[in-house]
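Below you'll find the structure I mean.
What you see is the complex with one protein chain gone and the rest in place.
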């Protein structure tokens, strides 16, 4: 399997390595007539930009997107939208040392096992920079969802042991702190924790949470193309993700049916669930309530704490990964999670359009 | 998206409802020359059979599989293998009542929202019986893995609050207790807990764990077709799954890099990891160590505790789901988890065969 | 690639060999709410039934279809429709001889080359009986098209050197002669020609033509998923097909632009083409005029004329394929061509539904 395409309807194909000429994405299956310009994309890309705070890598990355195709007179034409970000700095020399050994926690070893060799400059295709294409595509998917009134909100839920608290939850705080946490107190504690990590040359994991409001019920297909199933796949396709939970998630495994079932009630807006333990799907299909899911991210593997490892030829050595690296990637992953969710939702929306004969005949009448 | 097919290489297409004429699966892409008979399939199906213990539904289901195609003189021919299990008992009358209202925690409401109406007999396509096709296909996938020396072990890790303990972990116990737990003490406690649930008309969730030994490194493709990504998708395609964790999973989000990184060492068997926090993949590609993942399952939504809900027309009512239902589906899900894992692995194996030009030319020489 | 599935939206998966237990198809992606019963399918299957005239094989095949899933109270539910035809007569003994050698013109040799061995009974998967699943699925696709007013007409255009003439073309004749020709004089001549073939133990090829009226413009996607491209694929997937022409087809290669271009005119029904050299597509997308294409079919390879061939071990011998075989399969292929066209069109219809943002927002408003 080629492996660089995602989505059967709104299909994205990403390409590029961290230290090649550039990175990009081709978005195929975007409906015609959507207003779209480079500024729409740039806004999303800027959310994943490093160098904005002291917890992210101080490397200078000036990621400016170019749209090369698929737009005419400010609107999408229905044909593939190719987007490109050139890599400005390609200091391959920095990476010559890591060509020799396998960095713990990185994909160096597995790329060698699979392909016989690897582009060792900065992680190649498993670099975080691969997400540039996803986020550019996510910006388009989000514009489509916006037209249908569907709204995504994503944020850092926890960093290491520091979690936001329900009492201090304040959505307006997300962009008020450097860690994208909707809780200013937690953000402060997490900031202190990260300072500590950084001082000891260590790093931290964390959890991103995403909420989708004003959902349309009926999205997702039974069995293998459940909305939940594709969300799980898309989230686990993001490097460093190690867990995925929908609704109550892991807690549901410990609950009783009487606690976990959401009862239905009649409201002014029609039938609704009184609670949302399910996180917005039943049988894998959206139930009209908010979609809520959490994505667990492991600590950045690049640390300056000395670690044991081996070279390609099996020689053991102790290494310290040089350079200044993010002690945490969680805040930068927030927009990636949101982008992959938006892309997954747009696919579910389009897939659902031929679910009933009534819908089809109404469309073509 | 049709949604009933899974796998791009070894493709399975399941069909059938719990109360229709039967259920089945078409397996397309199975290599020719694999010895296969109905007994191979039946052994797997019997592992998901209900009625074997007091915690599973006492309904009589005698699921006998027929292979209709794709086998000649005891071997697979390379063409589609169609397998069929007839439904013996189709007592639709039992289900007339639930046609009127939406059972909490079930997919009744979402199927109505998506399709305009539903086959209300026993959950239709969202019934647990849909997994018959997956397990039949999983039996074939497991035979393929077996030929390559790859071994899967699956079991119940927890039921409600009762979890197996590392100290008492004993793989030989899995088939010695009715709950498929590799810890006889935990199994006894869980059994007591389930008795309590059943008495109060309630149900319990739990966690299934799967370990894959003797893995081949290099399986899974970068970016969207990561092995981890497809495992997440396949597990979340199983009804009632609400969480998925790989390796340390959620705990990795709370860890530091120095704790979570697995260092490489040289062993008599070549380069290996000294620990396995990653759960067997790096960059989404298998690293040769054991694959370890956990699947969280919500409590069975069918409970006899009175619950509030509404009818299709929005009338509120209180219901008690009748009939004897499983207070827990976790032990029966064990073989489903194992089957979906096996199918996912076989796809990754076949996908990997053209990863290098050397491999291709060696194959065709 | 598994290879037994066709269609990304309305997906069919066929299975079964001519001499196994049975043959069938799973149709996934059929919208909910379509009235459907076994009689709808049987009517189509009866059109491909042999033994109806002296030009088709006198073997008794009583192909009775069973619908096993996907229908509830007379309507499709949106879930997979599994259909099954049991093989009544499995006289494998008849085929023991051909296990030893490669029949000229058949797929015996290539199946051995690909899979190492083959199910030699009656052609296995390359038998004409494989089309049972396609025709059963085509019956459903045709019902969907019918609801949108789209009508397909298919017929035998030529048999060997005998072609229908434009002067005597009479659509009402298609079902009035045993060869499904819309020209009674040509049918008589072709009948005489086939008698001659049969007497000499020989067989004949021919051409099937299909016309689709009341087309919706805009179907098919640019580049690789052109409507024309998928028609070509679907037709060439039918065994024995050796040529495919759209509109003027091969003649267009000899024409000048001024002869081949269709000019646009304004009519009471809107903009239309004044001629239809293109056969109903421009740039691979339907242009609203009738779709017209022709499918060339080679002569049946099973002949009783003595032929030279070799055994699996390379021993040369002369063979006469025994048994009574069709001297022509063209009339029986008519319904197969129509079925594959209908399935292709339904896929194009569903694919087109998200082509514009206007269409999407209108659908979900």
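Note that the chains take the letters A, B and C in the order they are written out, and that residue 1 is the start of every chain.
Going forward, a residue touches a chain if its C-beta (ideal position, glycine included) is under 8 Å from a C-beta of that chain, and two chains touch if they have at least 3 such contacts.
Because the structure is a prediction, the values reported are computed rather than measured.
Trainee: May I ask which residue of C:28, C:183, C:221 or C:338 touches the chain that does not appear here?
Mentor: C:221
Trainee: Touching the hidden chain in the full complex, which residues of subunit A are there? Just list them.
Mentor: Those residues of subunit A that touch the unshown chain are 1-5, 8-11, 13-17, 20-24, 26, 28-29, 32-33, 66-70, 72, 75, 77-82, 84, 114-119, 121, 124-125.
Trainee: For the chain that got dropped from the picture, name the residues of subunit C it touches.
Mentor: Missing-chain contacts on subunit C: residues 1-6, 8-9, 14, 102, 104-111, 113-116, 125-126, 130, 158, 160-161, 197, 202-207, 217-219, 221-226, 228-237, 239, 241-250, 252-266, 270-271, 274, 278-279, 281-288, 296-303, 305, 307-310, 314-316, 347, 351-352, 355-356, 358.
Trainee: May I ask you to list the residues on subunit B that touch the chain which is not drawn?
Mentor: Within subunit B, the residues touching the omitted chain are 8-9, 29, 31-34, 76, 78-79, 144, 147-148, 216, 222, 349-350, 353-361, 363-364.
Basically, only the chains that are shown with their structure count from here on.
Trainee: Using mean C-alpha positions as chain centres, tell me how far subunit A is from subunit C in Å, no decimals.
Mentor: Using C-alpha averages as centres, the distance is 45 Å.
Trainee: What is the distance in Å between the mean C-alpha positions of subunit A and subunit B?
Mentor: 26
Trainee: Centre to centre, by mean C-alpha position, how many angstrom separate subunit B and subunit C?
Mentor: Comparing mean C-alpha positions, subunit C is 38 Å from subunit B.
Trainee: Can you list the residues of subunit B that touch 2 or more other chains?
Mentor: 1-5, 8-9, 14, 114-116, 125
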